[in-house]
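Handing you a structure now.
All protein chains but one are shown in place.
Presenting subunit A:
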Amino acid sequence: MLLYQFQVVYKIYCILIPKFCFLCGFDAEEDLVGSLASMSSNEMIKSFRRFGNALSEFFQQLRPWHKSLKIIGAEFGTSVLSYFVFLKWLLNFNIFSFLINFGFITIPQFLAAEPNNLSFTGLELLTGAGYFQQTVLYYGFYTNATISKVENGPSYNMQLAYIFTVGIYFVICFLILLFSMARFFSSNFRLTKAFSVNASKLLCTWDFNITNEEAVKLQQKNLLTQIKVQTTGGTQLMCASHSVGDLVVHTNLCSGLFHYRQSAMLVLPVIVSLLNTLVPFLFSWLGHLEKFQSPGQHIYVTIVRNIILKISIVGILCYYWLNIVATSESQCWETLVGQDIYRLVLVDFIFCLLGSFFGEFLRRIIGTTVCVSLGLPEFDIGRNVLDLIYAQTLTWIGILFSPLLPGIQMIAFLIVFFVKKVSLMRNCQPPREVWRTAQMTTSFIFLLFCPSFLGVLSLFFHTLRLKPSEECGPFRGLPSMYAAVDEWIQMLERYTVSKWVVWIYHNLIASELFFFIISTAVLILTYLYWQIIQARKTMIKLLHNQIINAGQDKKFLLQKLQREQRAKRRSSSALGGRGQQVSLTAHLLLFNCLGQVHGAPPAVQTACCFGKRLSLRFNLNSCYLTPDSKRMQCESSLIICSRLEFSLDIEKPLPSPDIIYGYETSRKHS
């Protein structure tokens, strides 16, 4: 049954690879084969590197919208750019899902399709019902048979294909999201809390992307305002308590939604989208009324409220679908749910476009003609990104019930990108408030993973255990969708070749003991890593203190050196006549600000006695400190002919501007 799939994939592979080589300008395979035969290993490595470079060039050519992104970044900065980059990234999930669903589920279905007897009226595009009900768009149309074109040839089990395609897609999404989140988290969050506000504002936040003169002036003005506010010590009042107000709003919304579920088809999606669009405005208006400690807090609170709103809406809808529609006695509940989701996605898309029209275009007209004090609107990054996450969540929920939904969402995202870009360029001004791009992007990816994707995953597993409808879909007649996999495993048990698959299934996937062991191991590892993090934090504090101490030692030594030099210049006592021997020990203290110097003690290079003056020359060229000791002493005893007046010349090694040395002398008369 899987053989058919493998054949298809293999054929595609064979067709694509030569095209790929052609496209990336990598000269014909014949060259490669011929030259491989007579090559030294060096050249092999070079040709592999060239192949790698050609591959990366090929993928870079596929990079769409490079110019658009550059223009957006140039005019509005990195913060607004992050929304469009996020949109582009989400598009990839939909493209991937559409391709594999179309390839593995829809194309075989075309071969075994039943004729569609319904008529097409234009209204179907909006409601998703009617003609579309009997097309590949919905779960209900798919057959539960094993498709085979040729008698006794390879057959294609639709049930397994359906469940495995969707399942493997979710697993791959899970891995991609997990790794992206980990990567962003590790590069954007730091262990130590100390965040030097002023220093980073001055040296790290200037956005080099911006090349538009007006935007640059605006950015400079923003920085000026921030510094002025800080130096004059602006204070803000504490925020009022918002939690009670939030709860009231949310419970009202939830109960309202429950009442509307029985109404006509399009009313539910319209109401949901209206809620999604209008309530955030209510929240930001509330936010303006309340006083916050900082503008950043205002943004955070508004975003959290929007998140809670969207989670409540999606939660209620899912509860309704899975507990009420699924257990009702309707004919094909999966198709009904699919249609609901289709309508929701479509109306959400229309409202997004309308929101852009009203929110930005009309607001600009109002801001420039009627009420000039309002000014141009700003692009609300938080609300738009949350809309994207909501749309993607709906798509993920709908994949099981409507396999081609990602294709529709893909087209929607493309149109949204274009519309938002045009609206942004024409209507908006660059953002005035500080938007911590890296942290916000990490938070959004985390939001995409944690409530959104994990919620969808748990929904998926719950749906697998529901009873599918009797008359339609690939799982008709089975007690649950998951039963298809059980049946397949039982069938595999009959063949000895595939006994290992059965073993893996029984002992690893379906066994609770295995998951218990894995969970315990993961928890232990997590605890170990947590302890390592704590130890590293302590280490960082110790090293930080060490650096500060080193700096203070350096200052102390410099001052001591200066004092000694002044004292020596003032005092000059003669010792005696000739023949007096004085041994002079010079302790040389070598010091570096980080204590990183290491090596051997300096040797005395020359010592000359000019009658009254002794000159000692230490050669520091091969001199370093050991890592443990910050000071190093070297002694040199010399016999002085007569007078005490001496000078100490120390030849500095080049370039170490921060090796500082001081000396102490002790005299012994003999």
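Throughout what follows, a contact is a pair of C-beta atoms (placed from the backbone, for glycine too) under 8 Å apart; a residue touches a chain by one contact, two chains touch by 3 or more; residues count from 1.
By definition in this document, contacts and distances are computed from a predicted model.
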Choices "Mediator of RNA polymerase II transcription subunit 21", "Calcium and integrin-binding family member 2", "EF-hand domain-containing protein" or "Histidine-containing phosphotransfer protein" - which one is the UniProt name of the chain not shown: "Calcium and integrin-binding family member 2"
Using the document's definition of touch, tell me which of A:I105, A:I210, A:C428 or A:C472 contacts the absent chain. A:I210
Quick one: which of A:N116, A:N188 or A:S312 touches the chain that's been left out? A:N188
Contact with the hidden chain only, please: which subunit A residues? 25, 27, 46, 49-50, 53, 56-57, 60-61, 69-70, 73-74, 78, 82, 187-190, 192, 194-200, 202-213, 216-217, 220, 223-224, 227-228, 231, 436-439, 544, 547-548, 550-552, 554-555, 593-594, 657-658
